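With one protein chain removed, the remaining protein chains of the complex are shown where they sit.
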Amino acid sequence: MFSGRPRAVFTVLLVLVVLAAVTPFLPEYVCILLIQALIFGILAMGLDLLLGYTGLPSLGQAAYFGVGAYAVAILTTRYEFGFFPTVVLAILLSAAVAAIFGLIAIRAKGVYFLMLTLALAMVVWGLAWRWTSLTDGDNGITGIPRPELGFDLNSYINLFYFILFVFVLCLGALYVLVNSPFGRTLVGIREREERMQMLGYNVWLHKYLAFIFSGIFAGIAGVLWAYYKNFVTPDDLFIDVSVEALLMVALGGPATLVGATIGAGVIVFLRNYVSIYYSGWPYILGAMYIFTILYLPEGLMGIARRFRRRAETEKLDE
Amino acid sequence: MLQKKFKLFFYTALVAPVAFCLALGTASKVEAQKEIRIGFLTPLTGGGAQLGRDSVNGLKMYLDEIGYDMAGLKVKIIVEDTELKPAVAVTKAEKLIRHDKVHMIVGGVMGSTGYALGALANREKKLYIASIPASDDLTQRKLSKWVLRTGWAGSQPGHPFGKWAYEQGYRKVVMIGADYAFGHENIAGFHRGFEDAGGKIIQKIWVPVMTTDFGPYLPLVKKEADAIYALMIAAMPGPFLKQFKASGLKMAILGGGVTADETVLPNMGDEALGVITPLQYSAALDTPKNKAFVKKFRKLHKKVPSYFTESNYTTAKWIHEALKRVKGDISDIHRFSQEFQKIEIDAVRGPVKMDKYLNPVHNIYIRKVERINGELWNTVVATYPNVSQFWTFDPKEFLKNPVYSRNFPPCNYCK
Partner (left out) sequence: MSFWIEQTFAGLSYGGLLFLLASGLSLIFGVMRIINMAHGSYFILGAYIGVTVVEVTGSWLLALLLASLAVAILGIFMHRFFLRVLGHGVAAELPQVMITVGFLFIIQQASIDIWGGDPMIVKVPSYLDWSMEIGGIFFPVYRIFMLVVACVMAVTLWLGLEKTRAGAMVRASVDDSEMTRGLGINTERLSMAIFGLGAFLAGLGGVIGGGFIGVYPGLDFQILPLAFAVVIIGGLGTLRGAALGSLIVGLMDTFGKALFPELSYFTLFAPMAIVLAIKPTGLFGRA
């Protein structure tokens, strides 16, 4: 769907424009949920680069998300850093953590990679929980101010536009990345690693860079999360955040970028609307995992893709 | 043909969610007359689900008794699930404020949720009533006119309990506790009360939250102590008491109220007998009011009420009393809050009023686990009336110290 076709790009842009146009007329609570969906969308798209394009199932995205969020919390509340230095430092820190973890994790394959990323993320969670002098432990850090950029980000609609803007930048960057020779090599590695190795590609380096990029996008999502929520707690980087990011990608459709965001949106909206009528969210979440895997192997984007494929063959028949 | 179908599918997929959201948004805009809407946040799924159910059941028991009518206002209670996560609690609070247009937010369980909701209350200028979260600073250094507490502060029962323990003849005490903010505060309360009375804390052992194998820690306990003070939360008390008994240690067991509260007692055995803890409530409290309360709750829910139940029951009653005083007029939430603070309430736990820092002043009961008719109960062995979070200290002096933590008060006799 989103692999270099001008029409696909046009559709996505159209959706974004429509979204930007209608949001001011939506109830404010919906706007808040859209903000969350976009933030988790960035997290999930970053994971999609790793999972969908490179074939590395990371269960540790919460770590970089958390590092980004905590960096913002600590830099703004303790040291009163301004917006730009905070953001740059926070993203650099996420990238640095990803770079260190990547060195360990990339050596492992398949499920070993999965378990290893999980274990490493647990270390970061343990730090957030235990390093009380820095993180205030389980109490979390409250009172993170929204950035002052000349317009009032305390209003949710303005915050929405700001986050939409960052989202579009991330989407654009990822789009360029996956359609670049680098991105095509990643897909090559996913499909046939030995072959790429034989062709002389530095497989390790490609995987490693993908790992770091993925961490950076998780970090960006974490930065936005901290600014949006105004507080962080160790719960923001527990295992279930990583697991849910995986579900977002699978639900939307791996290797589609926008699919991951759609997956994020579906989960955010369901979680918050279902609970109005029914207090058994884990059942629904659990069923979504099972249903997605059994019936939507290509995710929601797969449905659209199936329709289009059939449409195209029909066209050819005529 | 199929291409058309695809387009149709695509546009439906695009338009449907928007329409759905708009519908939900407008549905809530119908302003009902003469209604008080209370948003109640509590964990209904995940690890804290039972605490949430105990809480909701307490709240609803009161509302049932008054027929959901408070000073002529119909009570609309909207319960939302926090999943025991502060971030989810805040999102749900935003939903309650914007979608349901609630007049106030009530509830929470964890201290971190208390802080997060307190910050939100300040930003959104909404009243938040913390019925359970016990993080000290919520009504101390982070005092806010938007946050009222009807539960307790984590260190509050420890101050008188430390004095009591010294009076019973305990001189040297080892402390072991869950290593997180609530644990630090609860343990510090006893530490200060006990040492001010003349006792000595000779060791502090911190165990990670949700430790259930105490094998590494029990051999560390200094055997010369007269007593051990244990602060165990959630699932930790049962395994701790069992393993403590099996370890050959013979000293008396004291503890924080949650080490032996009514959420864990029914599932414990003889290992809990004799454990002494302080709290503002005990299901065994020997007053007609409490006896009726326990009897009714057991009949309804087949279990003994805990302080989660009592606290939320009392909160509902407190809101009711305050509404009576403003004659059902909630247009000015500050007036409501002012009246709320002035009330001296005759609660199940005993008389309760609010201090100047918006935390309850109530009795602290020293409770000892005993077996009565085959069941374990927290028999009240001593009562300290009207205990404030500042105990006998001057609030201003008290607040000059840092908030209680792992290192404050410093452990002068630990080696």
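Here the chain labels run A and B in written order, and each chain numbers its own residues starting at 1.
Definition applied: a residue touches a chain if its C-beta (ideal position, glycine included) is under 8 Å from a C-beta of that chain, and two chains touch if they have at least 3 such contacts.
In this text the structure is predicted, and so the values were computed from the model without any measurement.
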item	value
Identified contact with the non-displayed chain, of B:213, B:346 or B:375	B:213
Residue touching the undisplayed chain, where the options are B:91, B:150, B:186 or B:263	B:263
Candidates A:114, A:141, A:166 or A:203 - the one touching the absent chain	A:114
Options B:242, B:296 or B:353, residue touching the unrepresented chain	B:242
Absent chain, residues of chain B that touch it	45-51, 53, 205-208, 210, 212-213, 215-220, 234-235, 237-239, 242-243, 246-248, 263-264, 266-269, 303
Residues of chain A in contact with the chain not shown	51, 57, 103-104, 107-112, 114-116, 118-120, 122-123, 126-127, 129-130, 239-240, 243, 246-247, 250, 280, 282-283, 285-290, 292-294, 297
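Criterion: only the chains that are shown with their structure count from here on.
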item	value
Chain B-facing residues of chain A, complex	11, 15, 18, 22, 25-30, 32-33, 36, 129-130, 132, 136-140, 142-143, 154, 229-231, 233, 235-236, 269, 271-273, 275, 279-282, 303-304, 307-308, 310-311, 314-315
Chain A-facing residues of chain B, complex	1-3, 5-6, 9-10, 13-14, 17-18, 21-22, 24-26, 28, 44-46, 79-81, 83, 85-88, 90-92, 94-95, 98-99, 110-112, 115-116, 118-120, 123, 135, 179-181, 209, 405-406
